[in-house]
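One structure follows; several queries about it will come next.
Here the complex is missing a single protein chain, while all its other protein chains stay put.
Chain IDs A and B follow the sequence of writing; residue 1 opens each chain.
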Amino acid sequence: MIRKINRKDDYIIIIGCGRLGSHLANLLSASKKSIVIIDKNEESFKRLNPNFSGFTIEADAIEEEVLEEAKIDQADVVVSVTNDDNTNIMIAQIAKKIYNIPKVIARLVEPNKQKIYDKLGIVTICPTILSAEEISKTII
Amino acid sequence: MNIIIIGGREKTNFLVKSFISKGYNVTVINEDYELCKKLSRKYKANFIYGDGTKPYVLEDAGIAYSNILIALIPKDQDNLVVCQLAKKVYGVDKTFATVNDPKNVELFKKFGIDTVISTTSIISSLIEQRIFIDDISNLVPIEEGKVALMELEIHPDYPIAGKKLKDINLPDQSIIGCIIRKDDAVIPKGDSEMLVGDKLIVFSLPDVQSEVLKIITGKIE
Partner (left out) sequence: MNKKILIIDDEKNIRLTLKSCLDEEGFEIDIAINGEEALKKILSNNYDLVLLDLKMPGIDGMEVLKEIRKKGNEVNVIIMTAYGTVEKAVEAMKLGAIDFLSKPFTPEEIRKIVKSVLIRPSLKEGKLKSFEDFIEYAKICILKKDYEKAITNLIKSIAENMDSAEPHNLLGVLAESKNDILLAIKHYKAALDLEPTYKPAQKNLERISQLRYSKNGIDLGAKENDKEDK
């Protein structure tokens, strides 16, 4: 599949508008990135800043049609940060393997699941480990 | 043969029964405490009460020694993760998963799961062909539904009761593979007679299933 190289426009799809997802969306939107944020529950979008300039989609991102409507084939970055590890893992793989998205990031609460994804080119962020590291920095 | 079954309810019960009768070692991981308790009283198998998508639970269940993992968890993505952990991290030979979304059949196979069955597709294809499930005592899809295996008991009012195999006009893409008569399994030949009470094991391609049933049971729709 031939991909267009967008130099300055990152078209970013974020799945999950919880505390992490919404914060991320606000940060990226303020940096002029083009954002689409997907969440199963419309109420979650209330966490977005009033100045959020992007698209919101209320749907279950695990369904192929939803990702297609979100134009995932044109995405430069896909970030899956729902509060369910397995959902994040599945979406990350769909983004990487089926749509060849250059940058795919998944949030994993359970660090032991990371082993599967190291070889697939999916960046996994484990808040549990990061928090522990940050906290230990203030102690050590 | 060491088999792990994760999730599922009634299916788990029957699978455990079937595998134990074949002499396999079975471990069940389930989040339903009552189910674990009930089944552990019935069967000589290992029961682990817990979340099978967590690596430490899988390790407790002896996944390192398992040959086969069957994932029957309600959410498709959970089955995906469990099977991938099994294959890629613990080296389990074969993984089976059921999925709700038919689109996930192709998807999961691309992600490395050996066999994926969509119960939705089977049920909807049955409804499309307007097959009534009472007539079939057992329906096993083979190769993800590419071939259907049906087990039917011959009732007195069936048109084929008393007929010989050679006189029955089954469609080309179907065959009566086996007759079970009082615990004996017989591979039928042209002269074999279909008796009331016989259990027929019929193989057919899905698109002629309803025709096969019509010919055997005489019931239209």
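Here, contacts are C-beta pairs under 8 Å (C-beta built on N, C-alpha and C of every residue); 3 or more make two chains touch, one makes a residue touch a chain.
Everything numeric here is computed off the predicted structure, so don't read it as measured data.
Visitor: As a test of the contact rule: which chains in view would the missing one touch?
Guide: A
Visitor: For chain A, which residues lie in contact with the unshown chain of the complex?
Guide: On the side of chain A, residues 4, 6, 9, 11, 32, 34, 36, 50-57, 59, 68-71, 73-74 touch the unshown chain.
By our rule, only the chains that are shown with their structure count from here on.
Visitor: Whole-Å distance, chain A centre to chain B centre, using C-alpha means?
Guide: Centre-to-centre distance between chain A and chain B: 37 Å.
Visitor: Which of the residues in chain B come into contact with chain A in the complex?
Guide: Contacts found on chain B: 53-56, 75-78, 80-81, 84-85, 88-89, 101, 103, 107, 110-111.
Visitor: Under the touch definition given earlier, write down the residues of chain A that touch chain B in their complex.
Guide: The touching residues are 62-64, 84-87, 89-90, 93-94, 97-98, 110, 112-113, 115-116.
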